[in-house]
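We show some of the complex, not the whole, and keep each chain where it was.
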Amino acid sequence: MKKKIIASLPLLAMATTGAAFAQSSVQLYGNIDQAVTVVDGENTWSGLNSGGNKDSYFGLRGTEDLGNGLKAQFVLESGINADTGNGDSGSGLDFKRRATVGLLGNFGEVHLGRDETAAYKAMQRYDVFNHAGIGGTQSWGLGNNDDKRKDNLIGYVSPNFGGLTFAANYAFGEQSNSTWKTKAYYDAAVSYSQGPWSATFAAEQQNNSLLGGLDTRQRSYALGAGYDFGVVKMVGAYRQTNNQPQGMADYKDKTYTLGAAAPVGAAGVVKASYNRYERHNMASLDAQKADQFSLGYEHNLSKRTALYGTYSYLKNKDGGTMSLVADSGATLSDSGKQHAVQVGLRHSF
Amino acid sequence: MKKKIIASLPLLAMATTGAAFAQSSVQLYGNIDQAVTVVDGENTWSGLNSGGNKDSYFGLRGTEDLGNGLKAQFVLESGINADTGNGDSGSGLDFKRRATVGLLGNFGEVHLGRDETAAYKAMQRYDVFNHAGIGGTQSWGLGNNDDKRKDNLIGYVSPNFGGLTFAANYAFGEQSNSTWKTKAYYDAAVSYSQGPWSATFAAEQQNNSLLGGLDTRQRSYALGAGYDFGVVKMVGAYRQTNNQPQGMADYKDKTYTLGAAAPVGAAGVVKASYNRYERHNMASLDAQKADQFSLGYEHNLSKRTALYGTYSYLKNKDGGTMSLVADSGATLSDSGKQHAVQVGLRHSF
């Protein structure tokens, strides 16, 4: 008898879990990250920023088992400027971080809608500062072929073939009386992960971007690799955009990224990174340069919650006008230097 | 003993279900529908559209039992342009699909706020294409007395009297120093459902709409009926709007709809419909006409998820300028023809 009862528990647990699932086939999730920021340089600024360690967002997602290994999945995700309560566009909420529905099976995953590009998604792991806050790389930054996300995507993600995965997207240009190529965007990324190793190669093409008044085709390439030594994880990345304006000479934009993350004690992580930017002034096509050094410490209070502090230093060269904090309101003049410190709290749910 | 254990299961299941309910008196629900669309005609277009088979939206709703057969209920529902992640107005999210609170009892239901009109709600079942996508009827379309939803409603829905139900709304015009009638909207719908039969009659009045620069009163009537033969379900509908501009002759807009839906196998549905539109040019008051033929197939992967394909053909006559896809960016010239194909995935949660 005793055995019977015990045997019935898993069944019962399933039944009640099933009941709970029936009411909430939807999962609510998100991340709220706020940081006190102080910027010093040719201009000074202090304030509260959203996403010093990781972007702030919330979302709804769910998966339905359709049988025979097939699943349906949807994701709706909204960025938040958590310091003001606005959406991350600076006004209201929308689902412009992600709005997709798709099918998953042994063939991989096909989804439709707005999503991160395959290139950005695959390369994200090669910045120890999560492309966020003052320490984050600006390899996708203000400038060229820099959309991290695209509307009107058809996306494919392959199954994992012994560590190897492949992902690709086509985004409609949605132009009237034009070819399917007009304003279209394509990308593909191949990623490899095995034990301590990882590597990624990604390529993107954006047709017909208007840059400096010229119809420009943009092709970007990105390479990344990482190795986890245990005491420290090292990552390196390179991203290059070839801008091809109609009837004009081509010009290139480049970002080099090096990073290291080392666990300290049971709950701490020390992080450091170096970014080198070479971007172009539309007028002269000369490369404007900037170097960025970042150092950070992250203290995990739990798997979901962390306190962190980041220091970053950015130095412009050859007419560069980059800036550490996008929403700082501070515009550095040529050859300017900027120091910034960010101390914050991140909590995911 | 064995019996006792089994008997205790339902009680236990109730207890745990109750616990789960306590944490979530709110239900999150929605629908995400994305479709690849290709339009051919005097203008061509290709892209991704939201809501090819059914509108995309998400919502929060909940019901509280107040005892003595009385219940409180709220609904907050937000439309989504799922292809871009925007709200369905093209910018941010809002609850303009529905925002109501109400009381339910043996008297029926009374609710306050923004909601679908009783006329639109009752007539929806007479379009086999759900008023969505390229195949959907545009009986509520661009033009006259076409609001599917109204702000500032007081709504009533009757109990079901042996298949017969009645619903009515009054929407405040909210004008200063005016009568209660100024800009007000009223509607009522009577619906009957019994076995294979269904029928609806709905009437609407919108006071003081500004049409073509003239203060116009609009009265709409709609009739619908359906019969389910088992092998095929047939539906027919008619909607007419009488526009009465101040100091001008009246003019009418009409839509005729015929539809059929036939189950194919265990999971498929074939759908066909014909719409005839007769609308008015404000300048000449001549009726511009258009005919729309649609054919679709829907394959249900589950109760919540379906793949579908739709073909639709629209032909303008006598100066008509209607178009199959509202967000196609394509404007057909007089007497133009348009073909479109839509293939998509719908998933509700």
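We just call them A and B in the order they show up, numbering each chain from 1.
To be clear about the criterion, contacts are C-beta pairs under 8 Å (C-beta built on N, C-alpha and C of every residue); 3 or more make two chains touch, one makes a residue touch a chain.
Keep in mind that what you see is a predicted model, and the values were worked out from it rather than measured.
Novice: Given 2 placed copies of the single sequence, how many copies form the entire complex?
Specialist: 3
Keep in mind that, in the parts below, only the chains that are shown with their structure count from here on.
Novice: How about chain A: which of its residues touch chain B in the complex?
Specialist: 1, 4-5, 8, 12, 15-16, 19-20, 23-26, 28, 60, 62, 64, 66-67, 70, 72-74, 76, 78, 87, 91-103, 112-114, 151-154, 172-178, 180
Novice: Going by the contact rule at the top, pick out the chain B residues touching chain A in the complex.
Specialist: 1-2, 5, 9, 12-13, 16-17, 20-21, 24, 27-30, 32-36, 43-48, 58, 80, 82-87, 91-94, 301-302, 304-305, 328-330, 344-347, 349
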